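The complex is shown incomplete by one protein chain, all other protein chains being positioned as in the whole.
Coming up: chain A.
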Amino acid sequence: MEEFRINKNNGMEIGLYTLGDHVSDPRTGEIMSEHRRMKEMVAMAKLAEDAGLDVYGVGESHQKHFIASSTPTILAAIASATEKIKLISSSTVLSADDPVRVYEQFSTLDLLSDGRAEIVTGRGSRYGVYELFGYDMKDFEELFEEKIDLLLKLNSEQKITWSGKFRPALNDAEIFPKPLSGKLPIWRAVGGKPASAIKAGKIGMPMHLAALYGASSVFKHTVDAYHRTATEAGFDSAKLPVAMATMMYLDKDSQTALKEYYPYLNNTFTQLRGTPFPKDRYAEATSVKNAIMVGSPQQIIEKILYQYELYGHQRFIVQIDHGNLPFKKIQEMIEMFATEVVPAIRKATKGSN
């Protein structure tokens, strides 16, 4: 795990991430300025650091309702406002970018942040980036596989000779600057189904898995498939970390949390995906076995530890700023999360797994 800067003795790493979604208020229809939303993403990272959280992620999108298209820039601003928190992209749509440039940007970020940068790469779940940069969805799989191959090579070799279909060949090329310790942790973002987890396992990459709702046990199949494939491919799966990512809403008691959160969750789904969040599925959140992280601090502790039993993951990051949730509420949640939830999780996971 050291290769990926994970220290098991510290217990599960816990953090926040944002997708920079920019949607209107579900009740008033008003939308904040891009300027304010951008600043709040940085302010939220500062609060996360002050609260002692381990990780902060910013995920990339290139279309209406999102403003985080330039994640390395946002992370760089956060780097200069913070000192300890790890800075990850969650995720970078590598398929529509140049791996060399991605590597340069995150090496730079790593130096500026004194070795806190990590890349989480994925294929993207939205169409916008492909259209904007002129990539064909027909190459969805091939674009990513080729580019991840190059990105990993850039991370492990000093001089690179490489050729592929989607980028000019490299001949004994050297990339500047190098990350602080010579290497960056590079994770693969996986959407939930085993197919893409299997691909991560095959090349021995750490897996960053989104598990938003539904029975938590379903995602265990994905985690198991990942470990099994990694082992079969000759990797020591005990050395490969797994991160879980989801959305969270905390309040003093479960009834208040359920009631207050629904409009924001529903708003997120309605505006970003065009389908409301069904209330009957949401009602399942009261079970510890359901992946929707809404409830009192005690409920959230139980849910995280229940998932930990299933997945044995090393990192858990949550989105708490979606659907136009007010910043004041975000502040309260960070405070409550850091004081009531995180210590219990760290205590329970310290030194194990």
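Observations on the model:
Here, contacts are C-beta pairs under 8 Å (C-beta built on N, C-alpha and C of every residue); 3 or more make two chains touch, one makes a residue touch a chain; residues count from 1.
Please note the rule applied: contacts and distances are computed from a predicted model.
When the unshown chain is looked up in UniProt, the name that turns up among "ABC transporter substrate-binding protein", "Peptidoglycan glycosyltransferase", "FMN reductase" or "4Fe-4S ferredoxin-type domain-containing protein" is "FMN reductase".
Within the complete assembly, A:Gln63 is the residue of A:Gln63, A:Ser156, A:Asn171 or A:Gln298 that touches the hidden chain. Taking the complete complex into account, A:Gln255 is the one of A:Asn10, A:Ser80, A:Ser217 or A:Gln255 that touches the chain left out.
Although one chain is not drawn, the whole complex shows that of A:Ile31, A:Ala81 or A:Met137 it is A:Met137 that touches it.
Remark: the omitted chain is touched by one listed residue; of A:Gly128, A:Gly164, A:Gly191 or A:Gly204 this is A:Gly128. The missing chain lies against chain A, touching residues 63, 126-128, 137, 255, 258-259, 261-262, 273-275, 278-280, 282-283.
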